[in-house]
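Note that one protein chain is taken out, while the other chains of the complex remain in position.
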Amino acid sequence: MPRGSEALRRSGRFLRLGALLAGIAVALSFPSFVPSPYELTVGIAILNYAVLSTSWNFVGGFTGYISLGHGAFAGLGAYGTGLLVTKAELPSFAALFAAAALVAVLAVPVGYAALRVRGASFVIVSIALVLILLLVFQSWASFTGGSRGLVVPRPFPGMLRAEHHEVFYFLFLALLAVALLAWWIIDRSRFGMGLKAIREDEDKAQSLGTPTYTYKLVVFVVSATFTALAGGLYGLWFGDLDPVFQFSILSGSYMVLMALLGGVRHLYGPLLGAVIVGYGLEYSKVEYGDTPLHLVFAGLLLGVVVMFMPDGVIPAVTGLVARVFRTGETSIREVTAAELRAEREADAPDTPSERRTDDQPDGKREVRQ
Amino acid sequence: MPSASLVFQSIVLGVLLGGLYALLAAGLTLYFGVMRVVMIAHSAFLILAAYLAWYAHRELGVDPLLTLLVTVPLFFAVGVAMQRLLLTRLRPATLTMMSVLLTFSIALVIEGLLGYAFSGTQRRIRLGYSSASLEFFGARIAVVKLIAFGMAAAALLGLYLLMKRSRFGQALRATIQHREAAQLLGIDTDRIAGYGFGLGLATAAVGGTALALDTTIYPSLHWHWIGPLMAIIVVGGLGSVPGAAIAAMALGMTQSLLQLELSTTWAQTVFYVALFATLALRPQGLFGGRLAQRF
């Protein structure tokens, strides 16, 4: 019934457009109906999380490579901006973009080392990056201020606090819009198609002519740049940087948690996850203060998401909706090939995504590029 | 220029530290071998074992070494349970990435619970022999460091004998090298993989007790261990136990020697420098066999 499904698709598009406009309206009017500047700072924190996890999702969502160390790029963006303002006396926003550009340049060699081999090494490099930067920024106190921290001068000195928050709320909102737009453009592009093919089956993608290594490196740099912009903007807003918070594994893991919770395959997945987790974080900070139980809850939530809904909330909910409304789409499954595949992989957990070959004692391919 | 005896002392200390690194890296290599899992929570369990040793000493007054009788079997069982109940349920297609996240989340939970139970305060065991030291060839070496090294060396030797001499070890090696072939030989590879995981976690129990003898511990200490350990297994070549042991010794010694000239934190960067250099120049690691080539 092609006509029915066409109508359904059109009404779906209207629904989505309506939701988008409503979301924009809420986001734009939020500062004008918050009771106090405190709520505005919560909004800013959530927006910051949303930009960070959307930026993370350029790599995580498209290619399936999980980086636990994106906190490093945020920290570098923040410190880069702060140091360029204080040491090089650049104007605040020029410093922000210059710092992001520097991070983009740095991301090239990091990506070069991390992406040459697949999977596990990438995660290891991403964690190592945070740990090494923490060491450097703590130890090199004469330049970075070390554990005493770095004070970043405010970009608008004459402004009242409430006004200051409001300006940054809109700056973060604009950055989020740009990040989402960039993700959307890539998602529907030929480049994005190649990236998603890498996520599904990297060898196969390469055998069809996709330059997988270049693709991964490019999207890694894009991701790092957006993360650095978010970090730098945070530095300008917050005004006080401490290496322990800037280069923490935890901030990177929040990005992963938010994106995964919302759904890495969806444009708004990380944003949704940021709203849920970010709100939870800010709420519990007020209610319970800074306790180690934060870690426990973050860990448990991450574990539950990984075990039970690795595709996130959005597919889980849309799946539920689809089941309720039974769109009448007939199943095309004749022989369950997916099950066949799963069975095969269960038989050979040794080589999950590999060709199993009869005449090749070693199914591994040489490291290349 | 540091004196010759100081250099010699650093070398000895480096070897002692390298022994502990080697044991822990062997554990990480085991997980990777049987499941292709990068076990981020390894060092969190290490700190957990250290806390258990410290707690038992404080509350019961027992020697930390005695806690091994409890922690080793306990950690073994936890390792088996983790593999059987959690990791085997992940989708095979995304196992490597998702298992990283899962073990990462376990590390967060352990760190959080330790902080909740014992606060963030730094803890240290005071023993009768804590301050004793031996002198040989002009180098002063604390007795506790020797004991810690002895434990690590004994555990490594035990692991080696188990892997090489026992039937179980044979099955484990077969499972690591070629899972399908092992299955064809009638080996229950799932069970063996579970035991391999348990064995890996048992190394964390031994290492943690050794660590508790002469180190100040606090809940977030595990981040200082996981970085160097992961650097070691990459440099050694993922999946290669001898490679990990050699890399552990070499890097432990380099770190110890660098501390003569640099601060402790700067000296630690040697691990990350080695990690990046390895990945950029020889991604399969120095001793990487076939396992390392893709991961």
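We call the chains A and B, going by the order they appear; numbering starts again at 1 in every chain.
Keep this in mind: contacts are C-beta pairs under 8 Å (C-beta built on N, C-alpha and C of every residue); 3 or more make two chains touch, one makes a residue touch a chain.
FYI, contacts and distances are computed from a predicted model.
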| item | value |
| --- | --- |
| Chain not present in the shown complex, as UniProt names it (candidates "Cytochrome C556", "ABC transporter ATP-binding protein", "Phosphate-specific transport system accessory protein PhoU" or "Nitrous oxide reductase family maturation protein NosD") | "ABC transporter ATP-binding protein" |
| Contact with the hidden chain (one of A:29, A:147, A:207 or A:318) | A:207 |
| Among A:43, A:155, A:194 or A:273, residue touching the chain not depicted | A:194 |
| Residue ranges of chain A at the interface with the undisplayed chain | 185-186, 188-194, 196-197, 200-201, 203-213, 331-338, 340-341, 344, 355-362, 365-366, 368-369 |
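Following the convention adopted for this analysis, only the chains that are shown with their structure count from here on.
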| item | value |
| --- | --- |
| Between chain A and chain B, centroid-to-centroid distance (C-alpha), Å | 31 |
| Chain A residues within the chain B interface of the complex | 64-66, 68, 109, 112-114, 116-121, 123-125, 127-128, 131-132, 135-136, 138-139, 249-250, 253, 256, 260, 291-303, 306-307, 310, 342, 345-354, 356, 362, 364-367 |
| Chain B residues within the chain A interface of the complex | 32, 35-36, 38, 40, 86, 89-98, 100-102, 104-109, 111-116, 120, 178-180, 183, 219, 223-224, 226-227, 230-231, 234, 238, 263, 265-266, 268-269, 271-272, 275-276, 279-280, 283-284, 290-291, 293-295 |
